[in-house]
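For this view, one protein chain was removed and the others were kept in their places.
Chain naming follows the written order as A, B and C, and within any one chain the residues start at number 1.
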């Protein structure tokens, strides 16, 4: 990490970048409020730090060994923005800002009619972002894989419904990309690209998505520790894209006998992650619990833990939902969740009031 | 499970109990508001249900296969108290009632002076129950094992300080028993006996504690699924003691790399457990996270998840604490936690307001 | 699953396949020694089984609900080959046959010279397949990602060395593909395509690899249960490619405190998997333990557990290895492993002798 002086000129910055590249590394230039920091992408062992420390305009040259340095609080600190959280703009919605953000919608897009009816419902309930799965990752090849699996035409149709529904109801839209070949297509239609839990470790997909320069919703793998989660988010940042929204969605359950929830929602990960990185963190209580009767409590708990928002599966008729009906709530139930969560968010932000 | 008619006489009940014993099982008689239910302790395969169904005063004889039937919601339902939660009275404090209960105090009792100063602090902060470890379970035989390990005299002294502090500051008191030989002694001094996470599976200790007829604070083992947790709570109920307060305190962390918390606080277990049993559930964010900087958020989250209260390690000088200082907060910080949690508790109880 | 009569004609088979497609499913035609079985790929709920049962040439039409039916023992059984294990031919080597197969080589290909020297060493030691990583999956974007990451030219050079080394020393060759765009290139050079532990859930990559009609070495994800592992192998089989070699490589470690191995090698998974599927299973003690001093014992244990072979990282100078040196053994040590394992394999195959 090369920390430039406050008064460093553009030329001095450019010269340092050139030197970094000569060493075989990539440079990540971040212009903070107080100073510019140049992050090094690659093996810092190849960098002669003493040489860099004396280049014109350089304040300090520091070795940083953590595998997620570009998204770390340390990076912020050098820029003089230690306590800031990054606000990620998705369409016209700010994630990580003053208000919690609610992403809602069906697990899978089934039809235009279904999607529009749900979009209208979640808008009324207070959600700001519409989700809908088109390329569905599934445990069994024999299960419904989303409309995207039927063919290109169906995939494009579903994507265009998503875009239209977003425009019509003033919602930003997000959908999951599961494979590299889907990225170009999907990026034409949505405001944010989602990388699902099963693809967290898929570094080629991460890179392919990152370079589209759209915000990325990045979900933790259900078997990943926090350090690994952040280390893979770094693959996105390493391409110069720091519009990353992290999402905790439950880790593998543990213990003999039944556990009564599909996964273990690791809520303490939320404040713990926020001590490590400036990126905003959401929670997905739907996939984590797999139970509609726990969504209200676990949504409130996630916001109390410090989440910047929630992702909740919503359908006007959960039982008729193609996928994951047992964990889906109605727009009316969503409204109750949002109302309670907004109050808790305010209470947590200013506990004394 | 034998469900008696509303009008069943005491003699009819006693006769059924006699018949149950003849079959080699124990009978757990619970008199509900609407009717009496007789739970069967032991292998129900030995019971001729058709014979029992026609005994005088019997409404129904039902086989229940779950390993935790005596503490199950099903049991309640037959008594006509389906939606009730049991209120466990500890000294003059009700756990599971209208207000959240806060148990606070030092990890280990160090001296009378230390204990009194902390007791005064937590009382002011709003806590209702004082905790203080005397027989400390430790991972290493070479670590400080609590004053109880030094000798009987020291153990009794520490227990009497706990009692005195409780009386002086009007706090109920609880401490952990780790081995069967400690139970009689400890029960003379405290209002509630705690069984710690490492002893959850110790069924002989559970039975020994249960028969003292004091409320039991029963912590989940860090490797136990919910079904196992409840199945071992049943060992206490099987002795006729249903004054059991459950406590979620974190399960084993998962995933490669660092996790930044000592355990994974499984907050979704709280509402999930409450669907299974009428017993109240607390959360212990101190041991779960091992980090003082996460206590505020995780306390709020636990209450939002539906906990009936919290157990929080508190010390006026966390850094000087003999044990677990890095997860201990001050009485002043405790007050902030309690104030925020009380507000969230009210908000969750009546979300529309 | 449609089981044809022994005497069913090709036309009758083709007609059934046509009917299956009309229902919107794909058909997997397997001609066994005794009869042909037509597996159904997709949601069997859409199939009118009673209609299929009376089509000409059909013996039986059975619904199979397991998510891995195409690779299941049940499939075998209907073909009349219940106790068979599939032999997968890789170059001129048979995996799953009479003799255990040893895949060895460096974690990462570093240079032609390094690769040839290792290839010669493992050949002498008794290995039959050469491995060498070119596209390396890594936890940190800042670590060495293999020669494949440098550029297309370097990737092709490394692949050609692998091919040459294989030809020169009469070894089959295998390397990992990490992203969809690498598949075409890699398939031109190697005898078997490897899908690594982190990509197990990447169903688009699985499909892309499957249709190259090369044998696939498919490693279990470190957080996957056996049922999930087999369900994702089914994605490969669903493309008509059943030349799948499974590999157990360790699951997430568990428990507080240090564990002294990187992962937990789940050896009981090997015989358990072999009861479920006819596919051969290997073990990778190198990645599982992360310790060269445990390779000998854990190799012998894996063969004793019933593995059809092993995958072992080998380098003439483990300490100079770019990646994973601490788990790498020398060709001389490999020879000791192979000699002991061959004896155990014979002993297990005919325990009475």
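Methods note: a residue touches a chain if its C-beta (ideal position, glycine included) is under 8 Å from a C-beta of that chain, and two chains touch if they have at least 3 such contacts.
Source: prediction; values computed, not measured.
Of the listed residues C:211, C:320 or C:348, the one in contact with the hidden chain in the full complex is C:348.
When the missing chain is restored to the complex, the residue among B:199, B:289 or B:308 that touches it is B:199. Within chain B, the residues in touch with the undisplayed chain are 40-44, 67, 69, 137-144, 178-182, 198-199, 201-205, 208, 221-224, 228, 231-232, 234-235, 238, 252.
Taking the complete complex into account, residues 223-228, 231, 251-261, 264-273, 275-276, 285, 288-289, 291, 293-294, 296-298, 300-306, 336, 339-340, 343-344, 347-348, 351-352 of chain C touch the chain not shown. What chain A contributes to its contact with the hidden chain is residues 139, 222-223, 252, 254-257.
The rule is simple: only the chains that are shown with their structure count from here on.
Taking the mean of C-alpha positions as each chain's centre, the chain lying farthest from the centre of chain A is B. Centre to centre, using the average C-alpha position, chain A and chain C are separated by 33 Å.
Computed from the mean C-alpha positions, the centre of chain B lies at a distance of 49 Å from the centre of chain C.
The set of chain C residues that touch two or more partner chains comprises 139, 222-223, 252.
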